[in-house]
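Before anything else, here's the structure in question.
Selected chains from the complex are presented in situ; the others are not included.
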């Protein structure tokens, strides 16, 4: 059951909207997707987890429906936990140019072992 | 099911009472409204969430019944999460002139995705 | 159902005991009374809540039974949340002269809205 | 039902073992005894609570079975909450000479009121 990764997740599906209070006031936004699923690149079996994105926007906020479709691209994509978290972070930073943003992936147990990974970005 | 926003929420319904210990001692007040509901400006469908207001009053504290009626104005009003949180913050700051105040909106999942947003004010 | 406040809560019922380790070692004491009830001064209807007292004694610790009777005095007394919290703080500080002391009142929802208030004292 | 305290709790029953990584690496150890019981010195009635000991050993760690027997000595001993917490702290510090140690007692409600007390020690 090996898995060809013909189609890489594409950040192009992400769309952003203007944050109306940009320059006036910061807002911290936490987005939680408990239905994230991807494939293990070694076994081809599905992994399940919760992805949590926490960010402070600069000019743009992410449109939630587009984020949902972005996450859906991982459904049949083989990727390790640690790299998925980093990739989601990079794609969101590229699209939103936020003041700061972090991504946490909390994955359901495999072989009895549960893993959580967190990567962070802060604008310099 | 598009939604005309004929009537904007009006901060005029908010009333304030004197804080009897003003100048003597600070008090931190947390108010939680778990029955907040507004409309999504894109679909016209209702959003549900919990609004939490945390503040330290200067001279005035908010009268709770008036706050309840203030929140009721959002029931048939179309507004994005992030802007509702900012608007509530602005209206309360205008009426109370508090030492500090923050507003958090924690909304029930849409498309499986849960969102929480927090905006803060601090008197300079 | 308006309410005459003939009898004000009286701090005289509070009694204190010596803290045997005074001068040797600090102790932080947290006391929680989940059965606090008073009356709303506007409607005369009862309010219910949990009062939490956290303090570091100097020479004296409060005797718990006397504290219970002190809280009982609010049962038929009309007072706003924010003022009850401040009053309890003042009475306990007067009787105990503690190093620091805070009082939190967490009240059950009214009109769907839950309120928590915290006031603090620190010896200079 | 008054209670004579003929036999004071004796720290002599506590035994300690060498901490093998002393000088190499600190370890923080948390020990929780949810079955602590003593007697109220005023009424002779039993009190129940959870004692939590948190410490960083220097050369010695406490042997758990001896700690259990140490706690058992309070079963028919009359002592106030605040003093029990301090006494346990003193006995453990005397036997272990730890880098730091704290004791928290969280007692079941009496007269509806719950009490928690925490005392701490830090080597100078």
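Chains here go by letter, A, B, C and D, matching the order in which they are written, and residues are numbered from 1 within each.
As a convention for this text, a contact is a pair of C-beta atoms (placed from the backbone, for glycine too) under 8 Å apart; a residue touches a chain by one contact, two chains touch by 3 or more.
Quick caveat, the model's predicted, so the values are computed rather than measured.
Taking the whole complex of the structure file rather than the 4 chains in place, the copy count of the single sequence reaches 10.
As a convention for this text, only the chains that are shown with their structure count from here on.
Rounded to whole angstrom units, the spacing between the C-alpha centres of subunit A and subunit B is 29. A separation of 47 Å divides the Cα centre of subunit A from that of subunit C. Residues of subunit A in contact with two or more other chains: none. Taken together, the touching pairs link the chains end to end in a line with two free ends.
If you check the complex, the residues on subunit B that touch subunit C are 19-21, 25-35, 61, 64-65, 67-68. Against subunit A, the residues of subunit B that register as touching in their complex are 80, 82-83, 85-86, 89, 110-121.
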